[in-house]
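One protein chain omitted, others in place.
By written order: A, B, C, D and E. Residues from 1 in each chain.
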Amino acid sequence: MTDKTRPLLLTGASGNLGRALTKALGEAGWVLRLTDIAPFPDTVPEGSTFTKADLNDGVTILRLAEGCQAILHFGGISTEHPFETVLGPNYRGLYHVYEAARREGARVLFASSNHAIGFHERPSGNAERLDATCEFRPDTFYGLSKAFGELMGRLYWDKHGVENLNLRIGSSFPEPVDRRMLSTWLSYADLARLVEKFVAAPRVGHAVVWGASDNADTYWGADHRDRIGWQPQDSSEPWREKVGDKVSGDPVTERYQGGGYTADGYTRKVPSPKDAFSLD
Amino acid sequence: MTDKTRPLLLTGASGNLGRALTKALGEAGWVLRLTDIAPFPDTVPEGSTFTKADLNDGVTILRLAEGCQAILHFGGISTEHPFETVLGPNYRGLYHVYEAARREGARVLFASSNHAIGFHERPSGNAERLDATCEFRPDTFYGLSKAFGELMGRLYWDKHGVENLNLRIGSSFPEPVDRRMLSTWLSYADLARLVEKFVAAPRVGHAVVWGASDNADTYWGADHRDRIGWQPQDSSEPWREKVGDKVSGDPVTERYQGGGYTADGYTRKVPSPKDAFSLD
Amino acid sequence: MTDKTRPLLLTGASGNLGRALTKALGEAGWVLRLTDIAPFPDTVPEGSTFTKADLNDGVTILRLAEGCQAILHFGGISTEHPFETVLGPNYRGLYHVYEAARREGARVLFASSNHAIGFHERPSGNAERLDATCEFRPDTFYGLSKAFGELMGRLYWDKHGVENLNLRIGSSFPEPVDRRMLSTWLSYADLARLVEKFVAAPRVGHAVVWGASDNADTYWGADHRDRIGWQPQDSSEPWREKVGDKVSGDPVTERYQGGGYTADGYTRKVPSPKDAFSLD
Amino acid sequence: MTDKTRPLLLTGASGNLGRALTKALGEAGWVLRLTDIAPFPDTVPEGSTFTKADLNDGVTILRLAEGCQAILHFGGISTEHPFETVLGPNYRGLYHVYEAARREGARVLFASSNHAIGFHERPSGNAERLDATCEFRPDTFYGLSKAFGELMGRLYWDKHGVENLNLRIGSSFPEPVDRRMLSTWLSYADLARLVEKFVAAPRVGHAVVWGASDNADTYWGADHRDRIGWQPQDSSEPWREKVGDKVSGDPVTERYQGGGYTADGYTRKVPSPKDAFSLD
Amino acid sequence: MTDKTRPLLLTGASGNLGRALTKALGEAGWVLRLTDIAPFPDTVPEGSTFTKADLNDGVTILRLAEGCQAILHFGGISTEHPFETVLGPNYRGLYHVYEAARREGARVLFASSNHAIGFHERPSGNAERLDATCEFRPDTFYGLSKAFGELMGRLYWDKHGVENLNLRIGSSFPEPVDRRMLSTWLSYADLARLVEKFVAAPRVGHAVVWGASDNADTYWGADHRDRIGWQPQDSSEPWREKVGDKVSGDPVTERYQGGGYTADGYTRKVPSPKDAFSLD
Partner (left out) sequence: MTDKTRPLLLTGASGNLGRALTKALGEAGWVLRLTDIAPFPDTVPEGSTFTKADLNDGVTILRLAEGCQAILHFGGISTEHPFETVLGPNYRGLYHVYEAARREGARVLFASSNHAIGFHERPSGNAERLDATCEFRPDTFYGLSKAFGELMGRLYWDKHGVENLNLRIGSSFPEPVDRRMLSTWLSYADLARLVEKFVAAPRVGHAVVWGASDNADTYWGADHRDRIGWQPQDSSEPWREKVGDKVSGDPVTERYQGGGYTADGYTRKVPSPKDAFSLD
């Protein structure tokens, strides 16, 4: 049985997902070590602690992880930014997280992103959904850093047996707000349930899981969710009417899974003539 | 027809492969822009130039690439080192190379490595050889940086149409010196021929090519070499006797394609019981 | 005719002058690329974009400038600060701006300052006014960085044909607030008109223009304003009474054009005995 | 009379000019504080000291200057390099040198360069020679840093009364080796004599002196050498035959005073049509 | 008699103690140079100045100290933080402060802390109180940086005759808020009186003074307060009832003088068996 007194290290605690998880896991009785480069804006749950720290400061990250059974890595840059801005937190930071996990024999839940594979086309109709073993096709510097983070997990599993689950989050917000999110939305509650399942699972290995709720529409198919026994319970369906059917009208945005991220700075010739992609 | 007067930017010019390429391409009449953080130890070919520069200095890298038709990226850290040492040249440096290529409409030949996929097992007997579309399984921080570099190429092709060939070099030395190299050896001459084919090819897209000569033994199968019309002409066979049949005796080293790199710091339980890998 | 759809890159967009220009140019129908290290506090004009960026990040600055016809460089440290504080934004940043302009064939409007020449004496009576070709006599680390910026423009014009206008801004505020500003005031409207004239001018070369409105009092004479066909239309005269006739009483402040900046930290012997300056 | 026991701080002591000056001044009985980022390769003169230090380390530079009557600033980057390479030593370093001089009431001899004005045209025939009060026209990042250094001296004289002489060195080598150096050569002996005159002069103010020997050909005219009573005694004439009459044949190199530095990376249209320069 | 017009440099001016001292010393007629990395939130006293500066910027710190008779060093990190966070301000910063003092012939009041000696046990009953010459026993990275700062003062006194007083502040707040503070509290008024005595004292040497008011309970005995003629006048006694008698219950916290700081991250075996400490 899971021992809730062995702490979980939660990075990025002061962000939206970090705060939601802190609330949910705190109420569920977990002991949390919270950390972020920004102050924690809420009340720290009884028995948990918050330490302000920079993901670039590896020795401190290693120390924060001492005695933890798992690291929930939600820290770092979480939207598109200049590469130079991403480099410290999302590359050096990942290394620090995995070194910490290796030292502790802890497992890692990495908040990866659909933007690590955003240049896969959206499926049409009943076409097959994308398997989690698909090729990486990052759509931004942000997405590239997430692909890198998954590979760091691959290396630490192969070489050191550090178990890790890479959650390719679609869109995790209080509710879906546009049409694409009807496919990609992940509810906070489903996320929190996944985290608890992840910590409790007997074996994880190097796993990849699509981070979306049980939506009627979806881009994504097979993954490793069975390893932890997670099934999402929420759905974007109740918001369908509210969201409406407006789409961007941009052909790149609408063609690829990463949506607007793929179109941001896109300079390749517009993907209409089929042969432009024959070398993919 | 290829215009040999449009320069090729060669990074890492002062390294072993850089020097070999400088000699071969210089003699073949190409105009080279050579750069390295270390001084160039040989005579710069007539019509070519050498500029000492740090891959971390992006604005300078972009300037060096002006007017080039291709970037041959052999610079950066080329063996295993602490992550912090690798970060600047192999991550920030890759970004600078691809920004330069995008600006120039140049293509990139990236000196990737078998260590980006080193944790795939060596094939036994007539088992199928590894396809270039295989999953990344880096075996070191060095290998991880190479996987990252390939994904940077993936992003710049998908988003900006920057063509790139990722050459997963096995072992490129004057001659093979151990038994593993009978499989992985890439002769300098085959490398130089590949570079010329790469520059001259009409279309490259995002290509991956195994960097080995026409050896009798090999780990590797299908790749994109046809896109550039390259076939290796040399073979490790003449060195077989000289190399002898001594192997390391280390079960990790001998099991995986990355050889000694996979065993360096390996702390996972030794891979004998089959089920230890059931979650791979 | 000027093509208003080819973007203008405006650095320092979140500062006072940057915000005033964004408003004026946006209303005039220009497409703006806005950037600053601080968030933009106003609404971004329709069709324009804002990107948070650090002038120290050269590759990002170069990318922001892509396709721009001009760079309006109002970014960097804009008052006196320790030299170390000024070094990154005002020196490295200038280099990035000019490299960007060279790459794009864009011209540069550089927000220089009267403090680049602040140690020239104020003219008395009908004495000749200072010509823009006068010697640099910076009065602060800030002013020195502005002189440097003008020389960077000189270099890029001489070597690369990058056209640039160096606007030696006197005091650009909503209204003049002290007696010195009756001479040095530059209205926001005159500034905005100058920018539009600058972009539209057929040839600029390396130009220097005094940045003051059509004030009754002035320190400054001939410059290159005719090249762009600009004449200021506002005047400080309506504020003369409101401003009053209080002066600082400090002999250094009142003697030199740079005003209080010249007296800030002044340790040379007070400039009364004429011969103290015989070696100027 | 000059007190030779009050030390002179010599930066860049391990460079060619630094070593030549150390020898000459040591033999002349001056007490020297030598410093450089590179080890000093010669014997330190009796009574003098050498300290390895980085010009970026301001507190150390200030300490080295304590009690010195003059700073002979020959340190920093002394040929063309990427701007980023130049920034620390030649910008931050200059600030440290002048802060040190201000603290000590010491004067500064700054090893400036003809490359600070290299884009002035060479005079033809009996045309007037260039006056030291001419406009700065730097020809490289190196030359720009030298113009900056002179302006730093201008600021510290105007604001703090720090006396400084800016020696625009032409070509200071053991002997002239090409035709341009027949005009620009400065002998080590003339340089050493100038330094002694500089230290001994009663008043210097902010002075600019052309750093060339008494050559038959010259680009340069009036300057402030009379303030220190220096006249060069050597001439390039004896080397005329040895040097020969070969010229580069490059129109930019031959047109401008800075020679090959002006042509290095030159991308402006070649200066034949007169009107291309009408906006200079 | 003390000359109140020779300025006092106060670092950390924007902190709680800095603001309290600014108020008290300003009202007492001292001329203050205030500095901090954060803006000063109050009105700067008439005749005083505030300069925003980073303790890492040594040349600026040295300049701020010019002409000052004393440096009141209250700047830097003032609670427990990761070592990396403490390193710049509390180590490099201390060096800058002492170099400044040496240059000016100024004396230094260093805001040291009881946490430099926090691992001394609290005295029981009438046991002897701790002498200021006791061994350093820092209880945190913060406390270690304070011990370092005292030793920097030791070095500058021994080698350069820079006088300094190291005030080992207990708990300086508007009022005591817990039981430990009944022993360690230092009132703002006692602190301000000490500062004035310190500046006025004829000789200080290298002094150490316990920074506590005249409390009924105390941990501390002999020190050098007589050198400056200071006696605290306030006492924590009036707050005894309000504070109550609640203690932490943590054996480490209650055993050592540093209180909660000693228990923060404590991993040594709990100090009950006497022999665990036999090697102290």
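Some points to look at:
By definition in this document, a contact is a pair of C-beta atoms (placed from the backbone, for glycine too) under 8 Å apart; a residue touches a chain by one contact, two chains touch by 3 or more.
This one's a predicted model, so the numbers in the text were calculated from it and none came from an experiment.
Put simply, the hidden chain is in touch with A, B, D, E once you look at the whole complex. Interface note: of A:Arg103, A:Arg122 or A:Arg240, the residue touching the hidden chain in the full complex is A:Arg103. Which of A:Val59, A:Cys134 or A:Val247 touches the hidden chain is settled by the complete complex: it is A:Val59. Considering the whole complex, the residue from B:Phe40, B:Phe83, B:Trp185 or B:Trp210 that touches the absent chain is B:Phe83. When the whole complex is considered, the residue among E:Leu151, E:Ala189, E:Ala222 or E:Val243 that touches the unshown chain is E:Leu151. Those residues of chain E that touch the chain absent from the view are 83-84, 87, 91-92, 95, 102, 119, 133, 135-141, 143-144, 147-148, 151-152, 154-155, 157-161, 163, 203-207, 227, 262, 265-269, 278-280. Along chain D, the points of touch with the absent chain fall at residues 53-54, 57, 59-60. For chain A, the residues touching the chain absent from view are 58-59, 62-63, 95-96, 99, 103.
Just so it is clear, only the chains that are shown with their structure count from here on.
Listed by label, the chains that touch chain A and also chain E are C.
The fewest steps needed to get from chain A to chain D, moving only between touching chains, is 2. Of all residue numbers used where chain B meets chain C, over half belong to both copies. The two sides are thus made of the same residues. When the CA atoms of chain B are superposed on chain D, the rotation angle comes to 120 degrees, reported as a multiple of 5.
The most central chain, judged by the distance from its Cα centroid to the centroid of all protein Cα atoms shown, is C.
Rounded to whole angstrom units, the spacing between the C-alpha centres of chain C and chain E is 46.
If each chain is reduced to the centroid of its CA atoms, chain B and chain E end up 58 Å from each other.
Shown for chain A are the residues that touch two or more other chains, namely 83-84.
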